[in-house]
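Notes follow once the structure below has been shown.
The complex appears here without one of its protein chains, the remainder shown in place.
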Amino acid sequence: MLLQQVINGLTLGSMYALLAVGFALICGILKMITFAHGEVFMVGAFAGLTAIAAFQLGPLEGLLAAMAVSLVLGLLTERIAFRPFREGSALSPALITIGISIILQAGVLLLAGADTKAFPYDIGIYTFHLGGIIISGIEIIVIGLTLLLMLALQLFIHKTRWGLALRATSMHFDGAGLMGVNTNHVVALSFALASALAGIAGLVVGAYYGAFYPRMGVIISLKALAAATLGGIGSVSGAMLGSLLLGLIESLTVAYISAGYRDVIAFAILIAVLLIRPSGLLGRVEEEKV
Amino acid sequence: MSLIEIRKITKTFGGLVALKDIDMTVEAGEIHGLIGPNGAGKTTLFNVLSGNYKASSGSFVFDGQEVIHLRNDERVGLGIVRTFQNIRLFTSMTVLDNVKLGFHRRTSANWLTSILNTEKVRREERFVEEQSLDLLCKLGLQAVAQEEAKNLSYGDQRRLEIARALAMKPRLLLLDEPAAGLNESEVKTLMERIQAIRTMGITVILVEHDMSLLMSVSDQITVLAHGQKIAEGTPQEVQVNPRVIAEYLGKGA
Amino acid sequence: MLSVQNLRAWYGNVEAIHGINLEVGQGELVTLIGSNGAGKSTTLKSIVGLMKKRAGGIFFHDQDISAYTPSSVLACGIALVPEGRWIFPELTVEENLKMGSFLQRNRRAVAITLEEQFERFPILKERRRQKGGTLSGGEQQMLAISRALMANPKMLLLDEPSLGLAPQLVCNVFSLIKEINDSGISVLLVEQNSTMALSIADRGYVLSTGKMIIQGAAKDLLNDPKVQKAYLGYNDAGEGI
Amino acid sequence: MRPQRVTSILWAAVIVLAAIPLIVDDQYIFHVLTMAGIYAILAISLNLLLGSTGLFSLGHAAFYGIGAYTSALLTLRLELPFVAAFVLSGIITALIGRLVAYPALRLKGIFLAIGTMGFNEIVRLLAINLDWLTGGPAGLPGIPSPEIFGVVISQPRDYYLLILVLAAATYIVFQRLISSRTGRALLAIRDDEIAARSAGIDLTGYKVGAFTLSTFFAGLAGSFFAHYLTYVSPDNFGLNESFAILAMIALGGIGNFTGSVVGAFLLVVIPEAFRFLQEYRELIYGFTIVITVLVLPSGVVGWYPRFMRRRKMAGRQALAVKEEG
Partner (left out) sequence: GGSQGAKTEGDNALYVGVAGPFSGDGAEYGAMWKKGLEIAAEEINAKGGVNGRLIKLIYEDSQADPKQAASIAQKFVKDERIIAELGDFSTNATWSASPIYQKAGLVQFAFNPSHPELTKHGDYVFQLCPTQADQAIAMANLATDKLKAKKVAVLYLNTDFGKAVKDNAVQAVQAKQAEVVASEAYLSTDKDFKAQLTKVKELNPDVIILGSYYTDTALIMKQAKDLGVKATFIASSSVHSPALLSLGGDAVEGLVTLSVFNIGNPGETLQHFTAKYQEKYGASEPDTFAVQAYDALRLIANAAAKSAEQGEITRKSVRDELAKTQNFPAASQDSITYSPTRQLSQPELFPITVKEGKFVPYHL
């Protein structure tokens, strides 16, 4: 049972990870927070679903549609909520993104209706029995896809010119500009990456649970934000670590303590970690020079 | 017993040793110059003395009392006051409020009495207002009293910082490059001002790259380089010290 | 080559530079000195487009670059070694250097330039895998200069390269600057250590509270009592200003 | 604005508001105004943290909830009279706020925001799970109406007049505080912590104090809410509520208590006024937030003095030019 719970936790954590790295990218570069990421995720999910259901596309084309729509939405969010406030307080973008998330939820509710929608493909067919543990096909897809995307992201960040620029920008915004990097493009790039991943996550999570509904992004994005913070906001590897940890904590809490206290314990651990390491597990601590 | 006894102060940042075993003694009423090349550790020493940084080790005895473990704000209560190399004003508050904040430790209104707005609080507030305006007049800032501090010119900001420091009724005043960015005539009035501050019975430690200013007002000078004390003495002694010339003043001296 | 005309710059509402003029010729080494807060860094930041609020003309090879972003200024061939170095602390030395040639898309060309830099600064080659933030001050300064050279600039702006360096390192840095200049790159050097700066420069400018007060050949400035009075100051301590 | 002018405007506003029952007798209007009054207290008290002290706290609804539950339990289980429960719930909430503040203040910026969000969720989930204490998900019904020295408050009009008094008192308390030595210290902390410390201000002491006072009033608002609806349940104190209070502050102007009152009023009244739009109401709510922050970054009230100041400055500059010429 422990092993099965670990698998459950990893699956859950993988889904958090797809959103959490988005928070890491955005918060890492801009040191600001977005509350609309869950809705970018949700809109991506609906875009993918609509593409599949209305235009009879395959799941892969659906993923592309989800990615594309989320990406555009993410870039728009950056334009509206972040670019005008680059130098100001983090409060204004926080508020605008709260507003945007309300608008997107209400918009999708109006357009798609309130009822929960199923995923038209059945993907739960294969199940693997490994000595008492059962892993379903979709779990393998979820974990595999997440690993693949995370690997691609890591390669992009660590092996490409733009990845290097992205890291440099997150460390020293003006410094990167001085090196000839168009920092506006880097910010847009990180929003694009974050949002595309959110879109993929939207369709994958929707398909995994077989449920698409306007508020599907609310809780998962809150958890992903917690996971990104746990790992150290701004660190992509931290976000992944935090997500997997959070997934594990949740499923183990249910297994050995109580389902009712799952989120209480998850958040309590988050707060405890922050108190010991105020910048998260892999976050950087900077002392202010006077 | 001297007013200030600094013994074996060491401060490290990770691996970097910014200050190593600094000893320094300052007599009451003295103007004590502190010089050294960029990165010598002068500002770091100020940060340790004011309590902005925790010393890695060492002792700081102020008027017979060990203060090295006191917090920054507690030291202000004892009269240890500083200005900043990079001016730090309350930029979105008015000039007058900036000076009023200098009176923080000298007034006593608390949460409850502030809300009740008792007679005592009102009296105190009137006192602070009068004194602050008085200080602003003395420094020639009365005309801008209601401006936001961030709108002041550089020179005015420097003066405001000194006004705020004086409002704290210092016994020891740590001035970190107060002449930086001031023009010649401003430097001249600053010099007179520092001398006036001395006559108020305030002990001053002065960090300054403007040698004409420093040499003319200082009674004693300590020279730091690479986090260590390399010389001390009167201005005349220090100016001819070959090590100081090599490390700091340069061959032109 | 570089010509700055009536440059003004503001931080918020505070004017830091009140209209200055400055020229740097082809292959010249020019130094800009002045006391703390005089506006030297602000001048350099204005030239490369880092100042949000500025006015006046900046011409490079007769091209008006006064409205350019840092990125396009760099593309023109002007690189800045900023005050405070702006090392990317979590990037390795090699990655820091690669950031210097960000605008160069050709990987081969980057590799060649990188080798050149390693030849010039063997210590950086030794430390190529170390994180920039863990270098000592002197090493960081070398990294910053080297990173700027990675862009193959025609002109190098240096903001207090000797800051925080031990005296013997200061000498090294100055001879390095001379060497760079000798290799044909024009240099505009901002320094606190004016004696050293004037001794290697061709010409010099003295800036005071945002105004250009003196300019001339470096040798003349070095012996000009006015310069010493305005900036170095300590010689006439006895006279009392 | 000068303090005297603020006070006279305040009294004028209170008199006008207090006169409303003489003109209209509409329960629904009283109800909406009562809710606005509760939110005004919440927004003002959070504004002390967010606007005056610069602490990005996003868990205010948790304290509101703690106050509501405390008051409900004190009257239902211990059968304390309303006045005692009201004051005690403020004090107990403040004590909890104080306890939370010490660790929370180690966190900076968005980390504080996320930490307090986590706290908010924890409180809501505990309210759901601790059945024996909180009545679990069903909450606590049947809370008695307030009785103040023998007078029972049960009509919407009476509730309205009571909250009017409370909100006005809250406003006066915070307005007085902020123009005092204490308030100055808080503003200084917001501007520059290091400079504040170097001016002799005890950062931890003041921040914890701000948390204590802010949560005290959140607790009072919670208590009033509990006795007004006579029912508390966990749904009322989730993160959405914290976000709503935040939006009210932003709408009115960060750091501006008058703005908080206006913001609370607008964000309670606008959604009610747009009820006829049915499903489109949420859209309006979202757009209100986005557009206000974009167009009036310093809020509806903050905008006015700034605009005036700009005109004044322009005038002064014109004058200066004339003198030179």
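As written, the chain order gives the labels A, B, C and D, with residue 1 at the start of each chain.
Following the convention adopted for this analysis, a contact is a pair of C-beta atoms (placed from the backbone, for glycine too) under 8 Å apart; a residue touches a chain by one contact, two chains touch by 3 or more.
These numbers were taken from a predicted model, which means no experiment stands behind them.
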Practice problem: Kindly name the visible chains that come into contact with the excluded chain. | Solution: A, D
Quiz prompt | Of A:Ser136, A:Gln154, A:Asn184 or A:Ser237, the residue in touch with the unshown chain | solution = A:Ser136
Quiz item: Which listed residue, D:Ala12, D:Ala84, D:Ala138 or D:Val152, touches the chain dropped from view?
Solution: D:Ala138
Quiz item: Which listed residue (A:Asn8, A:Thr146 or A:Ser243) would be found touching the missing chain in the intact complex?
Solution: A:Asn8
Quiz item: Can you name the residues of chain A that touch the chain not displayed here?
Solution: 1, 4-5, 8-9, 11-12, 105-106, 109, 113-116, 118, 122, 124, 127, 134, 136, 138-139, 209-211, 213-216, 218-219, 250-255, 258-260, 262-263
Quiz item: For chain D, which residues lie in contact with the unshown chain of the complex?
Solution: 26-28, 30-32, 35, 125, 128-129, 131, 136-139, 141, 156, 229-231, 233, 235-236, 272, 275, 278-279, 281-282
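To be clear about the criterion, only the chains that are shown with their structure count from here on.
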Quiz item: For the chain pairs B-C and A-C, which is connected through the larger number of C-beta pairs in contact?
Solution: B-C
Practice problem: Could you put a whole-Å number on the gap between the CA centroids of chain A and chain D? | Solution: 32
Quiz item: Where the CA atoms of chain C average out and where those of chain D average out, how many Å apart are those spots?
Solution: 52
Quiz item: In chain C, what residues contact two or more other chains?
Solution: none
Exercise. Any chance you could list the residues of chain A touching two or more other chains?
Key: 290
Quiz item: Can you name the residues of chain A that touch chain C in the complex?
Solution: 161, 164-165, 167-168, 171-172, 174-182, 284
Quiz prompt | chain D residues touching chain B - in the complex, by the definition given at the top | solution = 173, 176-177, 180-185, 187-188, 191-192, 194-203, 209, 213
Self-check item: Footprint of chain A on chain C - complex, ascending
Solution: 48, 50, 69-71, 74-75, 80, 82, 86-91, 95, 98-100, 102-103, 105, 147, 151
